[in-house]
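Everything on this sheet refers to the single structure shown next.
The full complex has more chains than appear here; those shown keep their coordinates.
Going by the order they are written in, the chains are A, B and C; count residues from 1 in each one.
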Amino acid sequence: MTARVGVITFPGSLDDADAARAVARAGAEPVPLWHGDRDLRGLAAVILPGGFSYGDYLRCGAIARFAPVMGELVPAARAGLPVLGICNGFQILCEAHLLPGALTRNAGLRFIDRVVRVRIEDTRTPWTADYAQDQEISVVLKSGEGAYVADPATLARLAAAGQVVARYAGANPNGSVGDIAGVRNEAGNVVGLMPHPEHAIDALTGPGTDGLGFFTSVLRAMVDQ
Amino acid sequence: MSGADTVGRAAATPGQPQPYAELGLTSEEYARIGGVLGRRPTDAELAIYSVMWSEHCSYKSSRVHLRQFAESAPPSAALLAGIGQNAGVVDIGQGYAVTFKVESHNHPSYVEPFQGAATGIGGIVRDILAMGARPVAVMDSLRFGPADAPDTRRVLPGVVAGISFYGNCLGLPNIGGELAFDPCYRGNPLVNALCVGVMRHEDLKLAAARGTGNQVILFGSRTGPDGIGGASVLASATFGGSDAAKRPSVQVGDPFMEKLLIECCLDLYAGGLVTGIQDLGAAGVACATTELAAGGGSGMRVDLDVVPLRDPALGPAEILMSESQERMMAVVEPGDVDRFMDVCARWGVLATVIGEVTGTGRLEMTWRGEQVVDIPPASAADEGPVYQRPIQRPAGQDALLADDPAALPRPEGGPELRAALLSLLASPGLADTAWVTEQYDRHVRGNTVLAMGQDAGVIRIDEQTGLGIALATDGNGRFGLLDPYAGAQLALAEAYRNVAATGAVPLAVTNGLNFGSPEDPGVMWQFSEAVRGLADGCAALGVPVTGGNVSFYNQTDETPIHPTPVVGVLGVHADVTRRVPVGLRTEGAPIVLLGRTAAEFGGSAWAQVAHGHCGGRPPQVDLGAEQALAAVLTAAAADGLLEAAHDLSEGGLAIALAECCLDQGLGCQVALQGDLFTQLFSESAARAVVAVRPGSERAFAALAARHGVPVQELGVAGGDSLVVQGSFDIPVDELAAAHTGTLPGIFG
Amino acid sequence: MARIVVDVMLRKEIHDPQGEAIASAAHRLGFGQVLGVRQGKRFEVELSGPADEAALARVAELAGELLANQVIEEFTLHES
């Protein structure tokens, strides 16, 4: 049986099909989850995709956080289920307090869609194990509220515990503190990432295949279990 | 007075004055309504006729000209639905059909740039959705006054942010468009949006209400007092109210609702729950009900009391005219209504049965239990006034043509040519558009193969077979001014060439015709010439016009904008992995210029940037040469002979080569023959520059010879400079600095 | 130093989809008695000099020109 990875669709999710495609490309079976679901159906890992859940109204991710499926996901994530939030998914995970900090308006105050270089600084998570420590990858960043912020104490804690999963390697595109592009929870199973690895799985439609590692990593983590 | 103006009352009070003039109707048109109905219209009926007979909805000034698109259309087996539908539908093979259309939102975008442009995207997306298709991409074609004018600084950032906000939130990749600046658009920006959608052949939907007893369902947002300036005239005239007169004409977009509406409609289609469907755009419920009823040749009864309102104070005329966004209207068989409602509930979309199809042939509406509308729907939807407006070639046209740019001082020698290239490359109309295009999500849906910065946007349709489409929009107001017939053909030729440069076979055309006032005979001459040029051009190239949009009254006081037909061409890629990008990528790849170059500077970017000049004749149109060039480009792409291809347009070879270098940061060395200035900056049409895959030189030369396309070997790709031998060289970094600095310098 | 607050709200008749989305989220969260929500902006403007009439007038001018889009919004000011 192939490993089954859930991809949640919230009202306004946009990159759900792309995340599912990336899961399939990595060799796992993508399983759609609906925001109204109250059952994670024994899935081995779950992705919260990019998009504008609930129109990004109020704050990005603020309303999606209360979707029924989140009632299942939050305890499962606390119990160790591998969860990846990409872009809007990252915002939802922060709003749900599964990840520290918050994402705010880009420093330039404009939405940007741009290929960026990102350095993978923590390869111990189920989502990044297939990368080399400090490997630089090219991925698409596309967001209007991608600037990561946290209070100084939290930042210090993240740095000390190695919870910064990825940093922007080139010029800081959005004003994120410490060039942070992605973080994880203490246990390491929940990862949030602002750029989109699912848009970097094929040189035909993206900057290359550097993003595939997130999806092969989790597949391996599931098989290894 | 209280209560509504009912049909009974209208019959009993024939002499009651009505504000038809404020609603934009002439006294002849008003009299004609009376003739149709055999009595004066009720206020609600007057609202319907005034919007349906408006220029925007009835095409009363343009219709006699637009006919040519159908009459001289080349025979095309690919056309599944043509002009007259919400959007044209084209067969692209493998059972897929594509629908695409341009729409303008010029005036609203000037009044309120952000919301105006945002709702422009929303409107065109619903048009595509109404055909039964899944919208898969958008494009935007933008024109503003001078880049550094205060007006432009106000309008441009708002327009771009609005398109970004709405399109990104819908999850539709933006795959291209245009950005141009000219003083003629000061106070009259052009905001034209294009949407393209994909469906299986059998999914095609039409806007027709058929089947007596079928239910009419309004779904999506509630109806509020949006964009009903006209109806509030009515309300205040009738009720003496002052509140209503203050109602806004600005509509606010809710892209989240539209996203839900898209998914909801696609589920409804998949479930076979819809027999007819229409989007609500301009003229809202009035337009949707009359067009559905007229389209089906049926009657319809509508209860306005059940229309869900955001503002309970709205009266019948206001409900009918409201332009509240994100609404659709469907015709549903009674047995399917429950399932229809279930699908809407799943997506959180409000849906209400507001009426049913009847066999009476009349459109009847009630409000508070009384009949307020009783009309033959076709009289409003299809039988509006048609005008043959006076046409007069402007007196100054000959002087304009005689103002030959040959008299302008030209750069001479390497340093001057070098400086001319850099200043063109840095001019706002040719500078890097990243400030704009980075605000658009081009990656969403994961099927974008080529997007901004390339000659055309390319989208993959089928992941298994690689089937895809290419789309480009083009228009050049300066050429349009000098010769609207040729200008329209040059716009068509450029879009056609752009699509072919990526390797796609051009298949069909849409257009947005942006002009001044049709009541100005000079403008009407420009319009008729442009339509004739486009129709003739499409016939010559064998690509039918499938639909489009007309925007008149783009003028400040007496000065109209340049005639600006924006032409969109759709092409097909049998296999998108064969697409050809713009950028040079291999050292030593031979660079070849295709086509013939003459000294053609009328309306050129060089004349504009260097001298602020627009006069003389636009470049010669040679549609046979365009066809041959496209044939070479598409065959070469299919055979894998090319590494890069870029069409020549504004700024000529100089700008094309610079862009080929900038894309991947690889330089080139070229040797040009003859007059260097002409070689570099002329804007002769039917040309492209290509980088041949090393090893394919002979095959490519044979291909070009077979199609009779002139070939000029220019040099090779490589190095870190653009080198014009014996004249100048410019490091790619310096090109990049000139190219990228301009828009951020102006807009921050 | 003066601190003046500018409240900017959409005009009454202008559609506020964001407010509507928040209201329905509130309902789903069990705040059934919420009838409606309108979302606006709040600016805290710090000025050099005293918080006098002139300062208020100046901020009103700023609000009209920059902080509010009067095509669709209206604003009010008060000292903080």
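Simple rule for what comes next: a contact is a pair of C-beta atoms (placed from the backbone, for glycine too) under 8 Å apart; a residue touches a chain by one contact, two chains touch by 3 or more.
Just so it is clear, the model here is predicted, and its values are computed rather than measured.
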{"item": "Whole-complex copy numbers (one chain of each kind is displayed here)", "value": "A x1, B x1, C x2"}
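Everything below uses one rule, namely that only the chains that are shown with their structure count from here on.
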{"item": "More contacts between chains, A-B or A-C", "value": "A-B"}
{"item": "Separation of mean Cα positions, subunit B and subunit A [Å, integer]", "value": "36"}
{"item": "Centroid spacing, where centroids are CA-atom means, of subunit A and subunit C in whole angstrom", "value": "34"}
{"item": "Residue list for subunit C, restricted to those that touch at least two other chains", "value": "17, 21"}
{"item": "Sites on subunit A at which at least two other chains make contact", "value": "54-55, 57"}
{"item": "Of all residues in subunit A, those that touch subunit C in their complex", "value": "54-55, 57-58, 63, 66"}
{"item": "Residue numbers on subunit B that touch subunit C, as the complex places them", "value": "111-112, 114-115, 221, 224-226, 246-248, 250-254, 256-257, 310-311, 324-325"}
{"item": "Sites on subunit A touched by subunit B in the complex", "value": "11-12, 14-15, 17-18, 21, 50-52, 54-57, 110-114, 140, 142, 144, 196, 198-199, 204-206"}
